[in-house]
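The structure that follows is given in the form of structure tokens.
Only a part of the assembly is drawn; its chains keep their places, and the rest are absent.
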Amino acid sequence: MIKLLRIKSSSRTEFVDITVGVQRLVAESGVRSGVCYVYAPHTTSAITINENSDPNVGRDILKELNKVIPFDDQYGHSEGNSAAHIKSSLMGVSKAILVEDGRLALGTWQAIFFCEFDGPRDRRVQVKVMAG
Amino acid sequence: MIKLLRIKSSSRTEFVDITVGVQRLVAESGVRSGVCYVYAPHTTSAITINENSDPNVGRDILKELNKVIPFDDQYGHSEGNSAAHIKSSLMGVSKAILVEDGRLALGTWQAIFFCEFDGPRDRRVQVKVMAG
């Protein structure tokens, strides 16, 4: 079964740490060993896994992405958010994290982030845990 | 079992919407709940998930990628298609989409695209649906 996390982003571009919410759904699933899928069903956001110890890491990633993919660059898409679509495809909407002993097998410094590229908005993240 | 979609790209770089073909294979698998893997077994193409309502979105993504990763940039690879290899790694060849009620659990605006970066060519996409 697919479970949903609800997210309310507050900026145009923003990283929201969803590790605790995903871990809670892993625990609720009762799965001890398997895979956890985290999926953003939007076209201007993404999921990434990176460091959350220093919040500057997320800020640096966003700043550099916003520099490499400018908000305005003679895009053809009329809604004015082409940069957000491009960043979504570069970072990817679908990630899989292994599960062991009923917990996400993340590295010591890894956290799971919802990446907002066209906020602020109300967003959803799909989470599914499969045993195996 | 791995199923194959056959694709014939018609440009050097191009997005081909494969959502209908993938959904057909999900239906044929009989899986009601699980995960669908979509995988490009090539080194100069990729799979991405993004909007297909306005075809300008795909064009903007390609145009910007082709600008950030130039076709020619003193690359060492003698086949002359290094830019295509780089774009393949940036976008990724392997994606997983959740399946519920026998259908791909895509967001409202999401479609699955085969990304051609070194066409035109005959290409294959692997699709596998796992229950769980």
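Letters A and B name the chains as they come in the text, with residue numbers starting at 1 for each one.
Here is the rule we go by: a residue touches a chain if its C-beta (ideal position, glycine included) is under 8 Å from a C-beta of that chain, and two chains touch if they have at least 3 such contacts.
What you are looking at is a predicted structure, and each value in this text was computed from that prediction instead of being measured.
Here 2 copies sit in place, and the number of copies making up the whole complex of this structure is 3.
Rule of thumb we're sticking to: only the chains that are shown with their structure count from here on.
Centre-to-centre, using mean CA coordinates, chain A is 20 Å away from chain B. Residues of chain A touching chain B in their complex: 1-2, 37, 39-43, 68-69, 73, 75-79, 82, 85-86, 88-90, 92-94, 96, 126, 128, 130-132. Here chain B touches chain A in the complex through residues 33-35, 48-51, 54, 56-57, 59-61, 63-65, 67-68, 90-92, 95-98, 100, 105-110, 130, 132, going by the rule given at the top.
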